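Here the complex is missing one protein chain, while the rest keep their positions.
Just so it is clear, A, B and C label the chains in written order, and each chain counts residues from 1 on its own.
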Amino acid sequence: MIRVTPDAFDPGAEANIFQAASTEAGAMVTFTGLVRSRPDDPISALILECYPALAENELAAIRTAAVARFDLVDAAIIHRYGRLVPGETIMMVVTLAAHRQAAFDGAQFLMDYLKTDAPFWKQEETRSGLRWVEAKSEDDDARARWQR
Amino acid sequence: MIRVTPDAFDPGAEANIFQAASTEAGAMVTFTGLVRSRPDDPISALILECYPALAENELAAIRTAAVARFDLVDAAIIHRYGRLVPGETIMMVVTLAAHRQAAFDGAQFLMDYLKTDAPFWKQEETRSGLRWVEAKSEDDDARARWQR
Amino acid sequence: MKVLYFAWLRERLNRASDEVSPPPEVVTLADLVAWLRARDEALDLAMANPAIFKLSRDARIVSWDTPIDGASEVAILPPMTGG
Partner (left out) sequence: MKVLYFAWLRERLNRASDEVSPPPEVVTLADLVAWLRARDEALDLAMANPAIFKLSRDARIVSWDTPIDGASEVAILPPMTGG
């Protein structure tokens, strides 16, 4: 399941629904990305720009690749866009597998590809205005570790 | 938070409560272990034996080590014992961190130590009786990768 | 053909898209980018480091040497920061 949406979602409820749909899995891993405001550099909001048609296609492709590569029972990605305040959930990935290592590896693979290939762009809203979040070269490195 | 209990729990609700308690984290990872029944080798239940006093002490020690080593904002472990049927949640770990790699590494570290050092023993209930689940040497290997 | 711009590239250009009709010698997406940059100084400057951009054709990320091949929508994508 892939969902690209401006609407808030309940990560715990989504994970439970996902888990209940399968009896073949022994392990589930979730990753949840949260809007973070640090006391030394507070932000009032995170604004995510998105190219929805491309996001849906790329996330579906990443999901299919992860399921095949790690023999996952299932995998899902939910990603929001729009204006989010600190503490809100930006996105989540969930993987279900027979055993724990595949569930962990699948979730990390999804995150590493999503960081570099999913068309979302973050802006931080601060007292002095908006600033674009810079892409990290370590995200390219994280993605590269899966290339054979 | 460490909880060793015979009672069922709601993993999604636990994760949401855990997430809401912190505004400093940008990443949350959960691992959930589920009772699995395969069509080719079905089980009617999993029976977990436990030494609760030791389990609480060891899980608390593992949690403290993970928080320090990966600079986690927080970590929690919930582990059930008693008789569980397929689809039920056996246990979960949750980690909160500033960034995703620490949250993933912390959760994997918790799982790898828990597998070899937390005093739980599984029995599978099948049509032909009860059988002890054998420890896997790969669990020792997984734990060893964290030893410096 | 529609060309889309996102994030700080969109801001630098002060528009989210262009409607263009490239000449027949523009065969690949790389050709298209070169042709667009030659027509638009703001885009040329914003793409001074072209290696950081990815390109999509009809809502799929593709390599720069991919033929345009009748695409109806091409996007120029600054480094992504989702997740």
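As a working rule, a contact is a pair of C-beta atoms (placed from the backbone, for glycine too) under 8 Å apart; a residue touches a chain by one contact, two chains touch by 3 or more.
For clarity, every value in this text was computed on a predicted model and none was experimentally measured.
S.K.: Considering the complete complex, which visible chains touch the unshown chain?
M.R.: B
S.K.: For subunit B, which positions touch the chain that isn't shown here?
M.R.: Interface residues of subunit B facing the absent chain: 33, 48-49, 51, 53-55, 57-58, 79, 90-91, 111, 114-122, 132-135.
The rule is short, and it goes like this: only the chains that are shown with their structure count from here on.
S.K.: Which neighbours does subunit B have in common with subunit C?
M.R.: Under the touch definition, subunit B and subunit C have A as mutual neighbours.
S.K.: Quick check for you: compute each chain's CA centroid and the global CA centroid, then name the chain with the smallest gap between them.
M.R.: Smallest centre-to-centre distance to the global C-alpha mean: chain A.
S.K.: Distance-wise, how many Å sit between the C-alpha centres of subunit B and subunit C, to the nearest whole number?
M.R.: 47
S.K.: Measure off the straight-line distance from the CA centroid of subunit A to the CA centroid of subunit C, and report it in whole Å.
M.R.: Centres of subunit A and subunit C (C-alpha means) sit 26 Å apart.
S.K.: If a residue has to touch 2 or more other chains to count, which residues of subunit B qualify?
M.R.: Expected reply: 100.
S.K.: What residues in subunit C touch two or more of the other chains?
M.R.: Expected reply: 83.
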